[in-house]
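As you look at this complex, bear in mind that one protein chain is not there, while each of the others sits in place.
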Amino acid sequence: MSSTKSSAASPVKQAFQIYAQQAEKLPPCQAQCANSGDIRGWLGIIAQHEKVGLTLDEAYDKAWEKLTELNPLPATIGRICPHPCEDRCARRDKDGAVSVNALERFLGDWAISRSLPLPLAKMSSGQEAESIGVIGSGPASLSFAYQMARRGYPVTMYEKHHLPGGMLRHAIPDYRLPREILDAEIERLLNLRISLVRNVEIGHDIVFDELRDRHSLLFLGLGAQAASELGIPGEKGPGVISGIAYLRQRKQRIALQTGKTVAVVGGGNTAIDAARSARREGAQVLLLYRRSEEQMPAVAQEVEDAKTEGVRFRFLVSPTRIVRDGDAIRHIELQKMQLGEADEQGRRRPIPVIGQTQKLPVDMVIVAVSQAPDWHGIEPMHDGYRWLRTEDDGKLEDNIWAGGDDRGPGIASKAIAQGRLAAEAAHAELRGEPHPGELPARKAVRAGAVKSDYYRDQQRGCRERRPEGEWLSQPELEIDRTISSEQARQEAARCMSCGLCFDCQQCFMYCNAGGFARIAEPGPGNYFTLELDVCEGCSKCIEVCPCGYLEARDSSV
Amino acid sequence: MANLGKQYQNGEVIVRQGDAGKCMFVIQNGEVEAVAERNGREFRLRKMGPNDFFGEMALFEHETRTATVRALCPTHVLTIDKKNFLGGIHEDPSLAFRIVQTMSHRIRDLTDRLAKYEEDSQQN
Partner (left out) sequence: MKMAEKLQQLGERVPKRQQSLPKTLQDGSRIAVIGAGPAGSMFSYFVINMAEAMGLDVAVEMFEPRHFCHRGPAGCNHCGGIVSESLVQRLATEGIMLPDDVVQRGIESYTLHMDVGDVEIATPLMEKRIAAVYRGNGPRNSEPLDTCSFDRYLLELAQQKGATVVHRLVTDVHREDDHMCVHCADQYSQNYDLVVLATGVNSRLMETLESQTQEFQRPGRTKTFICEFLLGRKVIRETFGPSMHVFLLDIPRLEFAALIPKGDYVTLCLLGDDINDELMERFFNSPEVRNCFPGGTIPAQACHCYPRINIKAARPAYGDRLVFIGDSGATRLFKDGIGAAYRTAKAAAKTVVFHGVSAENFKAHYAPLCRAINNDNQMGKVVFGFGSLVQKSRFARRGILRMTANEQNQSDRPKRMSGVLWDLFSGSAPYTDVFLRTLHPAYLGSLFWNLLAGNLPAGMIRNGHGRSEERNHVEH
């Protein structure tokens, strides 16, 4: 049968043959993930553990190893990431996206509770000679340091403060990210031949050029530590504080002063965190935002939680003046705004409604409008722009790389991605290997190729939360809980494995020609071989394949 | 157009009382009436619709049709051969179950009607 196909197939017959082939595709979760995490990969290890002969515990260990190849801080990111991966999950419209974030957090906690060591890179050739310096210890720096250390480089990390972690440490309140979790993940990371130099401020304790001389390669993970001001009369003086300064002071429990009635200005996550923190200090909190609620950049769930905690919101108002009585703030004057034309990013610009102002009596103002890098000590690298301007992979100039918020604001996952990509590129450059960015991109899963009706209905597992009544009464306790091992198993099993075989066995069972054969030692995503010569071109396997792994060969149709 | 069986128009006779019969019929769609003729007068015995059957007595005995069956609207009727039916019963007697069940219903119905008739005639 097979021999005649290529040689003498008649036009009548050839016209409609659709030969199949196996092709792994890029799943939507990974395409959406800021760090391009192989979510399907680590979920698959859990979901398919029995098929590949792993116990559930072994599967969790292996899944964590896979996850940490790209992200060394899953317990942390699993708590704070706004999980864009879930937005395009193929399951979303069926019975809810897979709770990727809850699973990531589960694996992170799993590894901490079992003291699993971070996996050393398989590609490491052993000990590399080049000394690597990293400025800052936020997520970008930690990610870069991790990727270099696991490739065998000695890494020295310079941190201005005593404790490492950057914004993760200073800006995220305990009720969202307990410090013990962050401590555990950073400690484990530092165990990989990374020496942390604490309390060193560039430009004060050491000059930048000295670091350049000391290390073969430098990474700048400066973050965006300088808070912007509103630039309105009355802003200078006591009672006005930036969002990040307030959050840092509160976390460090130093010199914290919270008013009775606090206005928080801004609509981002820092503003929300500051508002909720102020509520925990017993203040009445009013959050002021100059656009409408839909346009708030803060994560919707955080906004909801803030409302639950009693934070009041006033939209479409812009502060124009802070009026003081001596040093004390008497009130803040607000200009009513309305939405005008869309700006270049498509967001409607707020414009003042002439004549409509109001006074709001407050005794403290927290300004959380935006942040920028603090160039102090790094002046040689500052070209006058607001952000560092690097190449796509983070290269700034020879032997200097950068990542994180110093290249522009973003979520922590993006900072981790930038640190990782910079490390991959820097490593390739140091070793004289081809640039990793030149690898061929995978095809995305075709719309409609994932047949969601094949998958059994199972509602998205909701993460449990502490009762709302306890949120403010036990202000530092984490609100969300980690899912159980059983919940994690069930939730991982909901993954549809878009674009990669998960052993549903339909192609094997239904191929009339028997073209599929079992692989003797299967692994996640790898269960069958397809003998192309046997294929009869009926396309049944392509149509039954629920995950879109099987596709038509280019030569057919 | 995809109907099975044979189509009859409104008022068309499907079986005629007194004719010889060798098959029964199953209504695919539409509606029919069974009427008995006596002394030039017609009595409606019953109306039947989809999935109902009639003419089943011919499968079991060699008598003529006891009633006339007419379509009341455009109706598709499927014919069941005696040969196919009896062959089927030979292999699988349970095939007759539904027919026996229906005939039982009809006897019950007739008994009721007979009793009512007797009652009415006594009162008169």
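Here are a few things to note about the model shown:
By letter and in written order, the chains are A and B; residue numbering begins at 1 in each of them.
The criterion applied here is as follows: contacts are C-beta pairs under 8 Å (C-beta built on N, C-alpha and C of every residue); 3 or more make two chains touch, one makes a residue touch a chain.
A quick note: this is a predicted structure, and the numbers were derived from the prediction, not measured.
The hidden chain makes contact, of the residues B:V13, B:V35, B:L78 or B:M103, with B:L78. Touching the omitted chain from subunit B are residues 1-6, 26, 28-29, 50-51, 53, 78-81, 84-85, 87-88, 91-92, 94-95, 97-99.
For subunit A, the residues touching the chain absent from view are 1, 4-5, 8-10, 12-13, 15-16, 50-51, 451, 453-454, 456, 493, 503-506, 508-514, 536-540, 543-544.
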